[in-house]
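One protein chain omitted, others in place.
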């Protein structure tokens, strides 16, 4: 801990606050935070309602806590699986070359060329609103793994020609361990950036779907919170606590992740003595 | 088009000079500065220095003489297409049918009756078979290109429709009209296929507009009606199209120089605005900003929250009522929950009634539109004319009405309770006497009684486990409500509010927001359990046409597209009452009696749980224009997207700002 730089400390601290807010606080809230007319409408922030109440009579604080939880779950699930799948397939293709490469490239490219928004809307319609958050996460994974795959394939193509890979190959290491042990460290930084970005993309796509009414708007997520606030003109009406809290939460979560990521890179660079 | 533009340029130049002379000094409204920047006199060919006087709109007309109107259905993908008979989405409500096209018969919504427009009389039957009619046309009218309007145009339109099978409307028209012929320049005789008792309702306007629009023979006869774009539309209405946005965001109309020869010029008088600009500003936030900064005079369909913002930031903005509930409630459709009688367990009237009694109507009203809603317990919208004819006379029957177990579900205290509830929240200007309360909030609704609902459900074989309901087959009761996704906001919100109410009573409710194509397809094919649809409409006391679709002969199996009766609710009595109605003349006193009986059947069966009339927030800005209709000046309703808009224009006068 004591060698941690400012970025890392700040990032981890903010992240911890949000994790506690999202995963610990909701445990102390009796009842369902998305129920309507539970409290008087449009109260400004006060001691009783820290972040005020919404036009639908929900307590903004508890709603936000629940939303952070759900959005985190979606974001992390999507980012983790999309990055892992993307990295493995991309590196494998770039490293192996030949038929495997062509097959994987064909697969990724087919996914890349299909524009995601229309398909997301179409799938949203197919789900008939029974879309659990898990399902939304699944769809987002499907559309988010090909990008890192393609990018990492390109990186692997260039790494493959390096000497140490040749050495590793001649020493008889298996493909999988070369990818994991020799190549991955070189692309770990980029993958981490992609991971962080995908969390944001996932939260963002979910709220993008929500804005046009295609997410499950009865579940509390940061996206649906923005949706309802927009629906009720929170911004023009000056109800900043309602529209502001999910927006600031998204921004802070991302900044925290970004600080953690870059802080960690600096930290590990320092540890390697460079 | 090019010649038109030349005239516009010339006119503009004159106007510019005039306004430069009469008005010196800049405009004092800084907030509205955005509109004019950068785009001023491009089209007029005038140097920028010439416009020192009044503010200009961004299409180059003087703001003080331009009425700016919101476009309800938004941007048009193809702004050149004005042919009303091709099936695609012609930008009809972006001014086209409001200002240019005229119809044979229009509607007076205040009196609740039809009035002649292009026609001079209502159709008179020639014998007692009800298949031959005669009507006269107005004399001395002309198309906006100067050619005289005669019976030949009407007959041409009719023949064209009968002949051109490719047009979507042709099939229906051919099943209605056998032939039309011109006796002389202003007399027409019609022969119908079947005996018709309501020909004017079928060919003229009842609600919004009508499909039968008379087209100019001298232009159309040279074209192929299936391909013709009619890019420069010509009509008998008081305005003509002078400019349009190639991107379809706005349409500028100019008053005809020979407006005396338009239908409105003859029937009402000279329209006030020299220019009318129909413009789409984008999402609601932007439309509100435009209205606050006086860049838009007439807004269409905004949410109550937006109205609150507008009211506070623009003191010139006026809604229908000066005080709460502000919104106009005379829209001809009511909103509620449609139940699919072809799907278990919603095929059981007890279950449908249980859902009714599980609806906490006051909270639903608050959550949907902040309480600005008029409740309706029957199958007709609670508009003034219909309230007087049906809702109020039926109240004693409703009070006595019993469910199968003798329970009386009706509760007439809704209006009073709402007033009390709103008073507590600090709302001012609420109605005080009982009649006014009923006129505003409706005659009452059904009780919120989970205990009675539980009885009905248990009778239907449902069981309660913990606080959740199980269906007769022992599985948890899951229910999906279909709702529009981001269109028809009131219905969409109603779905969420009702879901909230039912969920609190142990049903696992889920709202499914659907885009237009899926939403309507699900209703038509019966692929829904509960839907926030609006099959209950009506405007005239004779609402026979609105009940047509409920005839049991239109029921088709789930999975097939139904032309009518999409709730798939079969009632022999309703069907025979409809048959009887079709044989009666519109003014027969038995009509109202029969429709009252139909309504009683709907209350008993509850295939559609009626809830609220539609509350329309269609505010106007009185900064540049005056004379708008309001509850205090009710020459017409605020139906800016209807073809009767042209009738309002003579009432509007510039304020001189």
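For reference, chains read A and B in written order, and residue numbers begin at 1 within each chain.
The rule is simple: a residue touches a chain if its C-beta (ideal position, glycine included) is under 8 Å from a C-beta of that chain, and two chains touch if they have at least 3 such contacts.
By definition in this document, contacts and distances are computed from a predicted model.
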Which of "ABC transporter permease", "NADH-quinone oxidoreductase subunit L", "Heme exporter protein B" or "Nickel import system ATP-binding protein NikD" matches, in UniProt, the chain that is not displayed: "ABC transporter permease"
Missing chain: touched chains present in the view: A, B
Of A:15, A:63 or A:155, the residue in touch with the unshown chain: A:155
Which residue of B:101, B:534, B:608 or B:647 touches the chain not shown here: B:534
Residue among B:81, B:255 or B:471 that touches the chain left out of view: B:81
Which residue of B:63, B:136 or B:202 touches the chain not shown here: B:202
Hidden partner interface residues of chain B, rising order: 31-35, 37-39, 42-43, 58-59, 73, 75, 77-78, 81, 86-89, 93, 165-172, 175, 202, 206-211, 226-227, 245-250, 279-283, 285-286, 289-290, 292-293, 295, 332-333, 488, 515-525, 527, 534, 537, 545-546, 548-549, 551, 554, 561, 563-565, 641
Contact footprint on chain A, counting only the chain that is left out: 97-98, 102, 105-106, 109-110, 112-115, 117-119, 121-123, 125-126, 147, 150-151, 154-155, 157-158, 161-162, 186, 189-190, 192-193, 196-197, 200, 204, 207-208, 211-212, 223, 226, 230, 235, 243, 247, 250-251, 253-255, 258, 262, 265-266, 269, 272, 274
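Keep in mind that, in the parts below, only the chains that are shown with their structure count from here on.
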For chain A paired with chain B, centre-to-centre distance based on mean C-alpha positions, whole Å: 44
Chain B-touching residues of chain A, taken from the complex the two chains share: 35-37, 55-57, 121, 125, 128-130, 212-214, 217-218, 230-233, 235-237
Residues of chain B that touch chain A when the two form their complex: 284-285, 288-289, 303, 305-306, 308-309, 363, 366-367, 480, 485-486, 489, 492-493, 496-497, 499-500, 504, 510-515, 518
